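Yeah, one chain of the complex is gone here, protein chain that is, but the others are all in their spots.
Let's look at chain A:
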Amino acid sequence: MSELDLRTAAASATHVRRVRLSVGEVLASLFVLFLVVATIAPGVLSSIDPNAISAKEAFESPSTDHWFGTDESGRDIYSRVVAGTSTSLLIGISATAIGLTLGLILGVLAGFGGRALDFTVNRVIEVLFAFPGLLLALLVIVIAGPGPVTATIAVGLSTAPGYARIIRGQLISIRSSGYVEAARVLGHGRWRVLTRHILPNALAPLVVLATLGVGQAVVWAAALSYLGLGAQPPAAEWGAMLSAGRTYIGTAWWLTVFPGLMIVLTTIATTVLGRSLTRRTAANA
């Protein structure tokens, strides 16, 4: 880690201590904590097997036995929602990681690789941008076949151009900043300037973007599963649950409301946290 990075980290730590967290931030953090527990140790939150069917208990409305009711096969929706967290979050986080990594590679090539490379990479990014993100994801699935792994890669690939463009912009503005000039004048090599001075500064806003991106990726993954292209049965995935429940939306609302609520809350929570991170980093800048 660079000195600069450490300083920023230290500064923001004192900042957090000084400024009280808002109610929204507390709630968002608690919800994210719930998601983390549901991912790492779902057994803590629910003891019922999410895939245990019981045809005789189908379509039961929410009760003390089944907090969120049961679905068309008598499975407990609460435990399925909990079990679905890991699938949804894993897809969300991995997809964001793939998107960021690819974005980083493309961004660095464009922002630091010279004029010809910048031109080429920019054209590639523009072509990718020409496709709506979800369409690009669908294209990947058509080629590679449906399933959670392809869905992850598909979502990752389709978010990459966005990241690449932001990273490129960052690199270009930092490249001509005073301290980079100074480092160059001091005779530091290209590689050293890139890794010690430019990248650390360019990456800070990415943390924020990534936080926002996870929420978006969860929604996209749910959308793909909703279309039957992501998680396959009996996997409890929020989008797949929404899709299975939509048939019964008129007669059994709890089949769709709870998984839908989880998607909404996850997006809201990551957005709230992402924005508060933005504010804090901006205040520190």
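Note that in this section a residue touches a chain if its C-beta (ideal position, glycine included) is under 8 Å from a C-beta of that chain, and two chains touch if they have at least 3 such contacts; residues count from 1.
Rule of thumb we're sticking to: contacts and distances are computed from a predicted model.
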Options "Acyl-CoA dehydrogenase", "ABC transporter substrate-binding protein", "Phenol 2-monooxygenase" or "FAD-dependent oxidoreductase": UniProt name of the undisplayed chain
"ABC transporter substrate-binding protein"
Of A:Arg123, A:Arg192, A:Arg246 or A:Arg279, the residue touching the omitted chain is A:Arg246
Among A:Thr39, A:Ser73 or A:Thr278, which residue is in touch with the absent chain?
A:Ser73
Touch rule applied to chain A and the missing chain gives residues 51-53, 55-56, 58-59, 72-74, 146, 228, 232-234, 244, 246-252
